[in-house]
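Dropping a structure here in structure tokens format, bear with me for questions.
Partial complex: the chains shown occupy the same locations as in the complete assembly.
Labels run A and B following the written order; every chain starts at residue 1.
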Amino acid sequence: MRTITMEPGFTVHAEGSCLISFGDTRVLCTASVEERVPPFLRGKGEGWVTAEYGMLPRATHTRGSREAAKGKQSGRTQEIQRLIGRSLRAVVDMKKLGERQITIDCDVIQADGGTRTASISGAWVALRIAIDKLLASGALKEDPIIQQVAAISCGIHQGTPVLDLDYIEDSSAEADANFVLTGDSKIAEVQATAEGATFDEEELLRLLRLARIGCGQIFAAQRQATGR
Amino acid sequence: MRTITMEPGFTVHAEGSCLISFGDTRVLCTASVEERVPPFLRGKGEGWVTAEYGMLPRATHTRGSREAAKGKQSGRTQEIQRLIGRSLRAVVDMKKLGERQITIDCDVIQADGGTRTASISGAWVALRIAIDKLLASGALKEDPIIQQVAAISCGIHQGTPVLDLDYIEDSSAEADANFVLTGDSKIAEVQATAEGATFDEEELLRLLRLARIGCGQIFAAQRQATGR
């Protein structure tokens, strides 16, 4: 597994922020608190957590086109930002959050595989910091965060299950899985995909076990970064 | 599990077509063969299989807005069509397909839960028919289809694992999983998501076992529909 680093408070304006690195993959996660909710929640006394994801054009080995210039977000981008949002919502009590929305922006500064799992893992830190501020200011009475949440990619590479694939490993993996796990050892999301070869139940379980090990390390880093 | 029906050859122009029903969910799947490949594959002697997904505005309980009128496909639509494409590519040998592209259109005529899994299951039938025509005409020498592929949704509903959720069950499930399995009992894709409560490894495995039962029935229906 690659070295994980987290720099909480990387930017000054956001209510919470964290620059997370998994090896050469670096993602800036910011949490923005707004005292309003989307239309479908108005007047229900509940909050909302959502996420947006982006990648700087030259985060990658060769320059990709800028989504803002193309005029639309790719299917991949939308898929990832939906996953980040669901993962965070799985560990937040929306009633305790009250009628406010927290938007997590995950922007990939540099990419080397695992940008979606780094995003989820760093997003939790930004969210934790933003909510700690709301608790400190008295805007929130009770902590709406139920658990930690972290994510890691695993894959089957040359027949062997491996943890935390970088770009080169990911490109040649036979199967690719992303696990989103919670601090109490539960599963929030599994996405496992055959790339070159289908896989079986036993392999799926081996990947899940690897993921538990990886997420354990991330949970520790999250606690250290947030002083929890 | 709801009644499955498949009407191969539902439309006359497409090289392959199938109207698939899972209870009240009805999806029209068509396969269109084109003798050209996307730019990234030109000159490599390999083919491509891709999918597009859509839902008629009043396929659902209340009318949704038309994506063509809004001017963009939702993140959900893109996520689903990417899943369908990956699932089919997992069972096709692109070298044997040769430099041609097969586009599978999955259009939901009526929705009652499980539209993405019905789409994958019906798409295979449309693809099988289209490829049988290419084999019959001599355009293909060898069958590029390696296996059957089918998909089913499962979920944890009121604490109990259930198979093939309809819209009402799906809306209130604590966890929701889609399994894409192949005819030789392998896994092509797993997408399992906590909705109201996270879940554990044991529950994931129970859902996978249910999915095997469901896909078994779909495989039989596919063989009957295609005469294989």
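Here, a contact is a pair of C-beta atoms (placed from the backbone, for glycine too) under 8 Å apart; a residue touches a chain by one contact, two chains touch by 3 or more.
The structure displayed is predicted, hence computed values, not measured ones.
Counting all copies of the one sequence in the full complex of this file gives 6, of which 2 are shown in place.
What we mean here is this: only the chains that are shown with their structure count from here on.
Computed centre separation for the pair chain A/chain B is 28 angstrom, with centres defined by C-alpha atoms. Against chain A, in their complex, chain B makes its touches with residues 72, 75-76, 78-79, 81-82, 86, 90, 147, 177, 182, 184-194, 198-201, 204-205, 208.
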